[in-house]
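This report refers to the structure that appears directly beneath it.
Left out: one protein chain. Kept in place: all the others.
Letters A, B and C name the chains as they come in the text, with residue numbers starting at 1 for each one.
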Amino acid sequence: MKDKLIFIGVIGGGEVSPEVAAVAEEVGREIARRGAALVCGGLGGVMEAACKGAAEASGLTIGILPGDSRLTANPYVKIPVVTGLGYARNVAVVKSSQAIIAIDGSYGTLTEIGHALQNGIPVIGLNTWSLAIDGKTDDSIIHAASPKEAVNKAIEIVKNGGSSEY
Amino acid sequence: MKDKLIFIGVIGGGEVSPEVAAVAEEVGREIARRGAALVCGGLGGVMEAACKGAAEASGLTIGILPGDSRLTANPYVKIPVVTGLGYARNVAVVKSSQAIIAIDGSYGTLTEIGHALQNGIPVIGLNTWSLAIDGKTDDSIIHAASPKEAVNKAIEIVKNGGSSEY
Amino acid sequence: MKDKLIFIGVIGGGEVSPEVAAVAEEVGREIARRGAALVCGGLGGVMEAACKGAAEASGLTIGILPGDSRLTANPYVKIPVVTGLGYARNVAVVKSSQAIIAIDGSYGTLTEIGHALQNGIPVIGLNTWSLAIDGKTDDSIIHAASPKEAVNKAIEIVKNGGSSEY
Partner (left out) sequence: MKDKLIFIGVIGGGEVSPEVAAVAEEVGREIARRGAALVCGGLGGVMEAACKGAAEASGLTIGILPGDSRLTANPYVKIPVVTGLGYARNVAVVKSSQAIIAIDGSYGTLTEIGHALQNGIPVIGLNTWSLAIDGKTDDSIIHAASPKEAVNKAIEIVKNGGSSEY
């Protein structure tokens, strides 16, 4: 695996505040600096900010789009994957990533967190959803305090083979 | 709309305790008694128990299956829909329902709750996931204290046109 | 299997001539008369005409829709399955059927014929696509000369266990 690209997913809402966008941009930049490829849903908000950060650091950006046209991708997506599947494409965003960084979050983000945890793909959270089932806290989402820490944790987990089968 | 069937989705884990199964069975029975059709993922656990309850009350049961064979449906599914899509079929379970009752829950259930809330389809919860985003509780899931109350709330919402467009 | 419903798929274009619609309507009627359920893509053209024929003979009609709303189903669909998957739903139409009757045909119909043949699901054709690969005719599509013959062949194959695993 040593010369293979590492794929880190970034998930989050399609419309976000400037503060959240700045966090996402820093996450994207850090992913690129570390030599990993960024996988996302290809649209706006967290997805666009993360792609922008990665593109500025000359990183590879893959956008897995819900709609029927590559023109819906944000301008920083280098590889648009056009699925035409609607939000069922969230499954592909998750499965194409070896670890996921969740930033803030919409209900769509919640579906992606669910798919990732169901598939054993690690999720690192930055101010994102917290979960409890029937009154008991579920602490499967790995907490990170900064973009840099989130990317460090994601890449470390992948390198340690945590989810090498994905 | 008056002579049209109402479709109520039931979601929950594929492997559950006898207590949870008993709740699901009562939910299914109540859906059938009220003349509504039951939509689910067609497999075991909550899905099978709910279908069993509905079938015993002569209800219509629709199982939207992830795999490639109708033989994977539980024995109480009358209409197996074979998708071959894996867990991307969760989107179809949700969108085919006018209201959703979530019982207990796996991570797959969490994806279905996310898709439902994203699409404005009401979710009634029985001992299921609770959600908070960035420290703030999200109370979009409508609480119910019993199977009967859950089904009453689901059918009432649909009849009041809450999500008639779905 | 004796008391289980048989599911026959009907595929064809969404906009067709009155002559083709009449053939589809007769196919739907015959499926219902034989006590089988009709599976289709739920929209207009061949799908609507077949559902109309089946509904007039009190048959069960299942429409697996590409879009996001049950309101897109034709008025003769009793069980709308709302996928939101776009034309990837064609796979579910095919896999949910134990045999397929193809009438006339659009390019979408061609995708369904391909999925059916790939999965070993028998396809009976009424004036539909014919195929050749690298100059050699492919005669996997079973010819029928009339709606009645098409339905007879479809049900006979299913009863003989031709594709009982689907």
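Operating definition for what follows: contacts are C-beta pairs under 8 Å (C-beta built on N, C-alpha and C of every residue); 3 or more make two chains touch, one makes a residue touch a chain.
Remember, it's a predicted structure, so these values are computed and weren't measured experimentally.
The chain not shown here is in contact, across the full complex, with A, B, C. The omitted chain makes contact with just one of the residues A:36, A:50, A:82 or A:141: A:82. Check C:8, C:27, C:64 or C:88 against the missing chain and you find that the one touching it is C:88. Only one of the listed residues, B:41, B:84, B:125 or B:147, touches the absent chain: B:84. Residue in contact with the omitted chain (choice from A:91, A:110 or A:123): A:91. The omitted chain makes contact with chain B at the following residues, 68, 84-88. Take chain C: the residues that touch the chain left off the picture are 85-88, 90-91, 104-111, 113-115, 117-118, 127-135. Listed for chain A, the residues touching the missing chain in the whole complex are 5, 7, 37, 60, 62, 64, 68-71, 78-85, 88, 91-92, 95-96, 98, 119, 165-166.
Convention: only the chains that are shown with their structure count from here on.
Chain centres here are means of the Cα atoms, and by that rule the chain farthest away from chain A is C. Rounded to a multiple of 5, the Cα-based rotation taking chain A onto chain B is 180 degrees. Here chain A and chain C face each other with the same set of residues for the most part; over half of the interface numbers are shared between them. Chain centres here are Cα averages; for chain A and chain B they lie 29 Å apart. Rounded to a whole number, the gap between the C-alpha centres of chain A and chain C is 40 angstrom. In chain B, 85, 88, 91 are the positions where the chain touches two or more neighbouring chains simultaneously.
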